[in-house]
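Excerpt of the complex: some chains, original placement.
We call the chains A and B, going by the order they appear; numbering starts again at 1 in every chain.
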Amino acid sequence: MLTDLFSPSVQYTLDIAGIFVFAISGALLAVRKNFDVFGMAVLAEVTALGGGLFRDVMIGDVPPTAFTDLGYFLTPLFATVLVFFLHPEVERITRAVNVFDAAGLGLFCVTGTTKAHDYGLGLTASAALGLATAVGGGVLRDVLAHEVPSLLRWDRDLYAVPAMVGSIMAAVLLRFDSLNGLTSGFAVATAFVLRLLAMHFGWRAPRAWHRRSAAVEEV
Amino acid sequence: MLTDLFSPSVQYTLDIAGIFVFAISGALLAVRKNFDVFGMAVLAEVTALGGGLFRDVMIGDVPPTAFTDLGYFLTPLFATVLVFFLHPEVERITRAVNVFDAAGLGLFCVTGTTKAHDYGLGLTASAALGLATAVGGGVLRDVLAHEVPSLLRWDRDLYAVPAMVGSIMAAVLLRFDSLNGLTSGFAVATAFVLRLLAMHFGWRAPRAWHRRSAAVEEV
């Protein structure tokens, strides 16, 4: 039996909300890249569902939920329509979108870790897949949009670390058989707050030491 | 039992023909990018088989047909050899290649939808995977060649829409249990003709409304 962290309807609502905000970020990037409405829909779908697709293929849960639950597929299309007609208004609330994106990040790293563990993976591998679930869609979005993945860039606020913390907390809770609605909610909240703090204070991760000795300084 | 839209030998011949023209487009892009003969072969294989590989992995049909049927693997290599020796001649008949590419697009969106449905996916998901089968190889081609996927670009003639129409027609026919050689041929032909019309009249898809208010105008 799969782990139900929250009641099914709560879990489903949270999933759809996370998918929605990830899709918004994909559609907004498509507008910035001057893509047409179909490019917007593709980037919205890929950003919202890419991480979960990767996880499901890796653990052998095929066809992935994204293809069996209609809500998962239609939500990004709804986000596309919204951005298509209300693009300036959505841009104006980028800050709010970022807050929701942080919430989606926190949610998906914990549920991704839990699902991977349900399918028999070890704790470390589960945490790694939870991280991949949370950040994979954004990486695919950037690759398809022909951008350097913002996850990898030095000059972007920390994104992987909050998800990593959430995934590891979920794995530790699983280790001690104490993952439930309350504790997993705490892991989600920790990742969420860490991401908000990283954005607010502009936290960066370090680059390799002695970089100055390298032949190429700036790229 | 899997749906046989056409007699097996007709179906197989059509598949190989579609793979061949997709491979030609991959090999031609490799020449334009100044890649060597192995880069040509990689792009030819990826363009021709990428969409089907994605579909097969998603529905759990592994190893994918591309790895079990030798003809699927060898056809792109044959296309590579052809482009390698006769590149200027192939370039000169780009218009003819585009017509065949449109035929491949029409064929693969319908057969992709049908195969996904055979593996138990719902109608919407099947149509989405049919679309992905038809356009996925081209997206992978552009990502590997380090280009903005032409599928997403505003300044290219409609490519996704014809495939989308073909996929949806196939899904509707499946819904009413009336998919057969004749009706699916009609769906293929509709997608094919729509693509030809899009190329002939330079049809474009709209971009987000009020784009001018965005900070970045041109990318």
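Please note the rule applied: a residue touches a chain if its C-beta (ideal position, glycine included) is under 8 Å from a C-beta of that chain, and two chains touch if they have at least 3 such contacts.
For clarity, every value in this text was computed on a predicted model and none was experimentally measured.
Of the identical protein chains in this complex, 2 are displayed in place, while the full assembly in this structure file contains 3 copies of the same sequence.
The definition used in the following text is that only the chains that are shown with their structure count from here on.
If you average the CA atoms of chain A and of chain B, the two centres end up 29 Å from each other. Remark: chain A residues 30-40, 42-43, 53, 57, 62-64, 67-68, 70, 73-74, 83-85, 87-88, 91, 143-146 touch chain B in the complex.
For chain B in complex with chain A, the residues that touch the partner chain are 57-60, 119-122, 124-125, 128-129, 139, 143, 146-149, 151-154, 160-161, 204-211, 213-216, 218-219.
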